[in-house]
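What you see is the complex with one protein chain gone and the rest in place.
Every chain is named by a letter (A and B) in the order it is written, and numbering of its residues begins at 1.
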Amino acid sequence: MTELIQVIILGLLIGGVYALLASGLTLIFGVMDVINVAQGALIILAAFVTWALWDATGLDPLAGLLVTTPMMFVIGYGLYMGTIRWIQGKPPSTSVLLTFGLALVAEGVMGLVWSANLHSATPSYFNQSFRLGDFYFPKAQVFGCAIAVGVLVFLYIVLTRTWLGRAIRAVSANMSSARLVGVNPRDVAALTFAIGVATTGAGGSIAAVLYPFLPGSHYAWISRLLGIIVLGGMGSLPGAVVGALMLGVAETMTATYISPRWATMVPWAVIMIVLLARPQGLLGAKLREDVAV
Amino acid sequence: MSQAVARALDSRPFRLLSGPGLRLLVAAALVGIALYPILSDNRYYQNMIILTLLFAIMGSGWNIISGFTGYVSLGQSVFLGIGAYTTALFSVRLFGPENPGEQGVNPFWFVPVAAVVAGIFAAVVGAILMRTRGHSFVILTIAFLFVMQLVTLNWSGLTNGNHGLTLPLTTWDREYQYWPFYYALFGLMLLSVALSWWIRRSKLGMGLVAIREDEDKAASVGVNTPIYKVLAYVGSAVFIGAAGGVYAYYLTFIDPRGMFDIVISVQVVLAVLIGGRGTIWGPVLGAFILEPLLETTNTELGIGGNERLILLGVLLGLIVLLLPRGIIPSIQDLVTGQREKARGGLVGARLERKPLRVVERAQAEAREAPPGPLLEIRGAEKRFGGVRAVDGVSLAVERGTITALIGPNGSGKTTLFNLIDGTMPPDRGEIWFDGKRIDGLPPYRRAHLGIGRTFQITRLFRNMSVLENVVAPLRDFSWRRLGADAVSGPEAQRAHELLEFVGMHRFADMRAGSLSYGQQKLTELAQVLMLDPKLIMLDEPAGGINPTLIAHIEEMVHELNRQGTTFLIVEHNMPLVLGLCDPVLVLARGQCICQGSPDEVQADPAVLDAYLGADFALEQKAGVS
Partner (left out) sequence: MRRIVWLLALLPVLLALVFAAGCGGDDDDGGDAGGTDTGATDDGEASGEPIRIGASLPLTGDFSEPGEAARRGYEVWVEMTNEAGGLLGRPVELIVKDDQSDQNLVVTDYNALINQDQVDLLLGTFSSLLNLPASAVAEQAGMVYVEPAGGSPEMFSRGFEYLFFAQQAVSIHQADLFSEWVVNLPEGEKPATAAYVAADDPFGGPVAEGVQNQLEAGGVETVYSEIYPPETVNFDAIASAIAAEQPDVIAQGSAGLQDGVNLIRALQRVGYSPQQMFQASTPSFADQYSDAIGIENTEGIFFAVSYHVDAETPGNTEFLEEYRAAYDEDPAEDAADAFAAAEVLQAAVEAVGEIDQDAIRDWLRENEVETILGPLSWDETGAPEQAYLLAQWQGGDEQIILPEDVATSDTIVNPKPPWSGR
């Protein structure tokens, strides 16, 4: 029993971080119908920058997010204006191919700059845990999860309480109507993309502490993120949180009770089952099936 | 300037060059590739061509499901892995040598087995995956690839897991080292291209293109979309599986990560995009551009893995943004575009109608019809979230009538049409057609039973010609006819007749997307007639077209009705409705509030209140109609 609870604790702690990473992806999809396959690579990029800062200046990696988040925001904005903007409205495969291309370029660039060895930011607490009775809570995971929750709450406030947030939700719901009420969809799309990518900044910094990474790690991340947003419902932020927690626990339990070998299968299995049985996921909106007028 | 260019492109020499001349060029290239190993011992280039042929085969296969049918798969290399492992397992585990260093059964014998196994996977998995579309399908193909990789990795009892499988070394003379692989792949490439070509010119291919253009429309005109899609997926897989078998033997060693690799899938897509998706030779051209480029940059220029990734990524981005259609279609567009500029357009030409030859079958059926209404709806309900679009509608359409369905906007008329033709299932209620219950049937089955429907905003297959649009609808599903030429036989004959009937026969070769709205409506009607339907549902036939054309359509409706076709028409044009139709059904707020003759309906206070308004009644009395 103890082991089960410990496993669940570990799963939830990871799930919190996953939630932050998935939020950007689901936000981008919800607003502009683009699956940003490069999200994984951007996470790794933020991790590398965090590591470089830590390596050069000793700056605590978790504090590094103060640098990486704005940096990724700018990068996201630039990517949108430079490439994504031109393919809005095209069929889904186009956005997947284009963003896959971006991911490959990012992987190559990171490999050139930092080489393909595994890197890991290891501040003093990376191998320590908090103890509570029979259970242990790895410190890095706890800090990371706490920060992730904080950023998510901040994101939620932006989405619900600010004008920009409302504009984003309007465009997400109905682009032409949003235009009618004075919202410029292109600006909103650019900002949304930038925000979505900015979350990888914070998430990447946290990931840099939790897991060693190399440029090729983005595949593992994007598979997880896709699994999460599919499970939670593509486009739904609360869905991403729920999906992330569930996936974190599922992965950890599979690794413990079945085998670590099958843990990597979990996101893909989730994707297949959900897309085939209930495509809108847990909390996603069921689209009106009308023939369009 | 463009006039001169256009004239040049239209001239005989250029036509010779781009027609037979081009074919000669392709033939010469093929002969060159075929003879290369005989003329040159250089195994480095032989290796390069082998890899290129592999990609050409994979691209050609991908093209069938993603180019023709529009279902973009990003995990097509899964079939390479399936084929490779099938061959390896058969030749190592089942028919392997007794001792190391000995030869078992030559793996080439298992290449056809690999093709069959790949096809079986495609059929089974395709049937499941292709219930989804768009984003979901793309993601699912990637998931399929990774799941196969993981299963192969973890099922080590069968596949030897991460250790991989080693195949025996080749037994023949070093001199001809690569020849069997080279020619096997060359042959497979030719077969793959031939399959592509055969599909494209067949009815199957036309159906696939229709699915790509507008899947729901294709279903509503009788194309059996589930089977067509699975056939396309199987066709896209078999030669890739065979190639996988050959490739496994060539490498002599396969492992799960190498054989189920997403980057290879992406490379395949890139190659086809470069050459031109949806064309026959595009995938081959793309492979012959991309593969040598990648190989050469690695070996000659010593470019490392990172630069290669960047190169791939940049190419992918450039192609998607700047040249999404690929080389061959872009050149084709350029040429035909220029040519068409030089010629005048047909769009303004007159429409000339002819009377329609009656089809014997339709008349025979009309004589033998069972009693009772042709279409009956009992208690149908449909809601979208909180909105009850159709709220308990029960009505009947009698045989041989021209029945009108009117009602204010938002009363549920189009939704009701969608329930009848199968575009969406009712939440509750029954729909009966010609004595059979149809509310559980898919749209193409209903089309086969004799329901035809036009759309408020016309839906045609825009990139096909008018004639192709009219030939596309299918009266029933027949395996034998799948392989027939797309535009041929009695169907083509009938299509011409129908086009003459609606007056569009002069536009037969024009691209449907460039027609005017009214012409599209006529073409859509001709499409529907191709099904020899018992019931034709017209959704606002008079909307957005001029009065002369309205009269034209009215004449056609009368003529068809005389021949025995029943009509159900949704219309807002009251004079047309009241003059043409009897009975009239009135819908308001999702319910049928009245039915009867035009006079009865006009006088009904509930109708007047909901829809017509007191003003109209006044205008009628004043004699304006």
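One rule holds for everything that comes next: a residue touches a chain if its C-beta (ideal position, glycine included) is under 8 Å from a C-beta of that chain, and two chains touch if they have at least 3 such contacts.
In this text the structure is predicted, and so the values were computed from the model without any measurement.
Trainee: Touching the hidden chain in the complete assembly: which of A:G78, A:P212 or A:P238 does that?
Mentor: Here the residue in touch with the unshown chain is A:P212.
Trainee: Among B:S11, B:T296, B:T336 or B:S516, single out the residue that touches the unshown chain.
Mentor: Considering the complete complex, B:T296 is the one touching the chain left out.
Trainee: Of the residues B:G134, B:G258, B:G410 or B:G596, which one touches the chain left out of the display?
Mentor: B:G258
Trainee: Among B:R12, B:R174 or B:R480, which residue is in contact with the omitted chain in the full complex?
Mentor: B:R174
Trainee: Provide the residue numbers of chain B that touch the chain removed from this figure.
Mentor: 40-45, 47-48, 51, 99-102, 153, 160-164, 166, 168-170, 174-175, 177, 251-253, 255, 258, 289, 292-293, 295-302, 304-306, 308, 318, 322-323, 327, 330-331, 334
Trainee: If the missing chain were put back, which residues of chain A would it touch?
Mentor: Touching the missing chain: residues 3, 6-7, 10, 14, 111, 115-118, 120, 122, 126-129, 136, 138, 141, 210-213, 216-217, 220, 251-252, 255-256, 259-261, 263-264.
The rule is simple: only the chains that are shown with their structure count from here on.
Trainee: Please report how many Å separate the Cα centroid of chain A from that of chain B, as a whole number.
Mentor: 35
Trainee: For chain B, which residues are in contact with chain A within the complex?
Mentor: Residues 66, 70, 72, 74, 128-129, 131-132, 134-136, 138-140, 143-144, 146-147, 150, 153-154, 216, 262-263, 266, 269, 273, 305-317, 320-321, 324, 384-385, 414-415, 418, 423-424, 455-457 of chain B touch chain A in their complex.
Trainee: Mind listing the chain A positions that touch chain B in their complex?
Mentor: 33, 35, 83, 86-87, 90-94, 96-98, 100-109, 111-112, 116, 215, 219, 223, 226, 230, 234, 261-262, 264-265, 268-269, 271-272, 275-276, 279, 288-291, 293
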